[in-house]
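This report concerns only the one structure given below.
Let's look at subunit A:
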Amino acid sequence: MSRNGTSGNNGRLDVRKTYKMLIGGAFVRSESGRALDVMAPGGKWLGHVCRASRKDFRNAVVVARKAASGWAGATAYLKGQILYRAAEMLEGRASGFREVLQSIGLSPAAAKAEVAQAIDLLVYYAGWSDKYLQVFGAVNPVATPHFNFSVTEPMGVVAYVAGEKRPLLDLVAGIAPIVVGGNAVITLSTGRAAVAAMELGEVLETSDFPPGVINLLCGLREELVGQMASHMDVNALVIQGGEVKEHGAVRESCALNLKRFFLRDQSGKEDEDPYRILDTVEIKTTWHPVGG
Partner candidate 1 sequence: MIKTSTTVGSDWGYAPAPESADHFKLKDHYGLFIGGKFAPAVSGKRFKTINPANEKVIAEVADGGEKDVDRAVKAARTAYDKVWRKMSGRERGKYLYRIARIIQERARELAVVESMDGGKPIRESRDVDIPLAAAHFFYHAGWADKLGYAFPGKSVAPVGVAGQIIPWNFPLLMVAWKVAPALACGNTVVLKPAETTPLTALLFAEICQEAGLPEGVFNLVTGAGSTGAALVNHPGLDKVAFTGSTEVGKAIQKSLAGRGTRLTLELGGKAAHIIFEDATIDQAVEGIINGIYFNQGHVCCAGSRLLVQESVEQEVVAKLKARMETLIVGDPLDKNTDIGAINSKAQCDRIRDYLKIGEEEGAELFQTQCSVPEKGYWIRPSFFTKVAQSHRIVQEEIFGPVLAIQSFRTLNEALEKANNTPYGLSGGVWTDKGAKIFKVTRGIRAGVIWANTFNKFDPTSPFGGYKESGYGREGGRHGLRPYVELS
Partner candidate 2 sequence: MSTGVTLSSGLNVQPHPVDEVGIKERVARLATRSIKKSSKVEGLKLALSMVDLTTLEGADTPGRVRQLCAKAMHLHSGRNDLPMVAAVCVYPTMVRVAREALKGTPIKVAAVATAFPSGMNPLSVKLEDTRYAVSEGAHEIDMVISRGDFLRGEYPRVADEIAEVKKACGEAHLKVILETGELGTLDRVRLASDIAMEAGADFIKTSTGKIQPAATPEVVLVMLQAIADFYRKTGKRIGMKPAGGIANAKAALNLLVMVREVLGPDWLNPDLFRIGASKLPNDILMQLEKERTGVYQGGDYFSND
């Protein structure tokens, strides 16, 4: 956030950005009207972000569900094109993102590295779109005269809780494999990372993703993770950060609708991994006789 009062050009005042959440292709405030302060590491006040409510999450699930079947039916080629477009859009705004990341506490070198990695990660997963089925699918040599094949299918609606250590990259690393698998996603970003998340919304919105495929919320983990875990119309929950033990209550809630649960670590070592795509897809096997 470049939030100084004047920019130094003849005392001209900048027009400050209001940070809104991306839900169903529109930028909205929390229906609760609540906001959170964002503070730089030194204690300086940077600005406000929305404090998403359970109703915001509920609304996001509705739009995600609506978008999910269309996105699931999109060709692999199209999904790859859209993810690549997101990389193009992010590359175009790289310097802006470097500034944003620095303002929330990253060093210039770390900011530069993180933005470059986020762009390259989008390209990486774009390139998996029309390939992962060739790696994870199969034609199975059953012992009866049947043609038998296994394909992947998206789970539907996935919720993702991003870590805070790498404000931009943690979010991109979570979203990309989920959507390339054909799912719609609702994310939660917290703390200072929320700022990078909301900026990312602008990149995604200009990348031709159909509205509702990616929904970005920000707020407090303690208020929302329980909602994400217990919502009966969410198919999977992916959380970044923390230990298995810590998520006991969350995993119990997931059992309500047999929600699939995945824990990601914060090291970033496994960012480039097609098995993350496999995590949030189902496998469907079909049989058909071979004969006259």
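The rule we apply is simple: a contact is a pair of C-beta atoms (placed from the backbone, for glycine too) under 8 Å apart; a residue touches a chain by one contact, two chains touch by 3 or more; residues count from 1.
On how the list was made: all candidates are chains of the complex that A comes from, given by their letters.
Computed from a predicted model, the values in this text were never measured in an experiment.
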**Selected partner (touches subunit A in the complex), from 1 or 2** = 1
**Fill in**
Interface with candidate 1, subunit A side, in the complex: residues 76-77, 80-81, 84, 120, 123-124, 126-131, 134-135, 147, 274, 288-292
